[in-house]
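Shown here: the complex without one of its protein chains, the others still in place.
Showing subunit A:
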Amino acid sequence: MSVIDKKYREKCWLTRDDYWKCLDTNKEEKEKCLQLRQLFESSCPATWVTHFDQKREYDIFKRQLALGEVETDKLKSIKGPSKP
């Protein structure tokens, strides 16, 4: 099994979407989505997991920025891309 296999890719994306849906439902409380997190990490390559985590963080930031919910002091506290 590898990313070259379409079914593998689709499973990875599915577990990612399920995990993100859980986070949306529980207002980003990771403690309530641990089981889905483990499934997500086991279904995707490590580099993809890192990539998707960064992507989600960026998407949330973009959404907040568009809604004007980001304060100037928050901008400083936002973490940069995690170093692998």
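As a working rule, a contact is a pair of C-beta atoms (placed from the backbone, for glycine too) under 8 Å apart; a residue touches a chain by one contact, two chains touch by 3 or more; residues count from 1.
Please note the rule applied: contacts and distances are computed from a predicted model.
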| item | value |
| --- | --- |
| Per UniProt, the name of the complex member that is left out, chosen from "3' exoribonuclease family, domain 1 containing protein, expressed", "Thioredoxin domain-containing protein", "3-methyl-2-oxobutanoate dehydrogenase (2-methylpropanoyl-transferring)" or "Translin-associated protein X" | "Thioredoxin domain-containing protein" |
| Residues belonging to subunit A that touch the chain removed from view | 3-4, 6, 9, 13, 45-48, 50-52, 55, 84 |
